[in-house]
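Please read the structure below before turning to the comments.
Showing chain A:
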Amino acid sequence: MSELLLKGGRVIDPASGLDRTADVRIVDGRIVEVAPGLAARGAGARVVDCANRVVAPGFVDLHVHFREPGQEYKEDIASGSRSAAAGGFSTVCCMPNTVPPNDNRAITELILRRSAEVGLARVRPVGAISKGLLGESLSEMAEMKAAGIVAVSDDGRPVMNAELMRRALEYARTFDLPVVQHAEDLELSAGGVMNEGPVATRAGLRGQPTSAESVMVARDLELVEWTGARYHVAHLSTARSAALVRDARRRGLPVTCEVTPHHLTLTDLACAGYDTHAKCAPPLRGPADLAALEEALADGTIDAVATDHAPHSPVEKELEFDNAAFGMIGLETAFPLLYRLVVRGVIDLPRAIALLTAGPAHCFGLDAGTLTLGAAADVVVLDLDRTFPVNAGTIQSRSRNTPFLGWELTGRAVLTLLDGRATHDEDGALA
Partner candidate 1 sequence: MTPPRRGLEQPLVLLRELLDEAGVARALRRIAHELVERNRGAGGLALVGVRTGGLQLAVRLRRLVTEIEGHEPPLGAVDIALYRDDIFQGLPRPEVGPTELPFALDGLTLVLVDDVLYTGRTVRAALDALMDYGRPRAVQLAVLVDRGHRELPIQADYVGLVAQTTRAESVRVKLAELGEVDRVVVLERGA
Partner candidate 2 sequence: MTAFAHRHLLGIEGLTREEVVQLLDLAGTFHAISERAIKKVPTLRGRTVINLFLEPSTRTRTSFEIAAKRLSADAVNISGQVSSTVKGETLLDTARNLQAMKPDVIVLRHGSSGAAASVAAVVDAAVVNAGDGTHEHPTQALLDAVTIRAHKGRVEGLEVAIVGDIAHSRVARSNLHALTLLGANVRLCGPRTMLPVGIEQLVGERKGQVRVTHRLEEALEGADVVMMLRIQKERAGAVGLFPNTREYSRVYGLSAQKLALARPDAIVMHPGPVNRGVELDPGLADGARSVILDQVTWGVAVRMAVLYLLGTGGEPVAEAP
């Protein structure tokens, strides 16, 4: 029997509504007891002092790109998992746009096998909606579901064809898989490299209108109304999309959505100096959209904060803004960026934790993101006062493409546990 006792932390478990100073007892990788004043049972028990720390369920990220198989020079399951653990994540859902894409059970199994070998995070694959991500015909969702996918998406590309989207929603519903849409009307966004607005006008960069996203969300919601399928909007970024989702939920549709930490932190002004690290899809939006996202975060419209961790090497990023790839890494900066909103009073700490745990787990129906008794001991210990610099020396991901390079961030995972085992141990508490 191995016993681990996390002593004296502020334990926040949104799934069970818990928020109090307590001790957490972990035995053989399971949560067995959460209560104040616990004493170690066995002689070999390890005790970690968590006074002035927050103890929460290990974070769950619905949206990462780990680039394996095919583009391991950007990231692989090992380096991506290290990055996840460093950011306090114990479960991550990896998008299918690998090379080849995850549109069949062989790739799904490969990802799960590699993830188990690495053992630093639960990597839960998301399967493709369409074969080859080509938007033409349905992928083998049933087989992939049996192999372990948790959702389907053509992420990186939207499903443009409305008929295919209808069939995908119907077919995925058959197997109780949520359909995740990268909502972007490719005709409206064509050629756009940043948000359309005054900043793009000044920089002379081609803009993507916010309607490129909301037109797609609106269309999809009509199809959800028709099919009754579970629908999830990935990286929602505009005021209009948030309003559409809010309204759909009011009407009882099975709709969920996520927003990224960078869309909650930066505006399109970050692109003004042609920093290709600020180029992402959907693009960073204007201040009015950012304000609407904060509102949607606070009123519960947004279920989850997901990173859209998208590693790219300098080969894709050290280019003209027009030619650079979309995307940025995000696992290691997610919590501190979200914590800024707590400091500013936009949301409270339990809500922030919920957006990284129970919220995302609910979206994909994952058995994760809680400290309830008997649950796997996936836990994160946070030091809310810890400040750290974002730079090449601190980043665990294989890639460095983040506009937050050079920033000082506050709030950090100091200990991340997976099945009670440390996957990240900043202070050597369990060394």
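Keep in mind how these were chosen: all candidates are chains of the complex that A comes from, given by their letters.
Keep this in mind: contacts are C-beta pairs under 8 Å (C-beta built on N, C-alpha and C of every residue); 3 or more make two chains touch, one makes a residue touch a chain; residues count from 1.
Because the structure is a prediction, the values reported are computed rather than measured.
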{"item": "Numbered candidate touching chain A, per complex, among 1 or 2", "value": "2"}
{"item": "Candidate 2-facing residues of chain A, complex", "value": "187, 196-198, 200-207, 273-274, 318-323"}
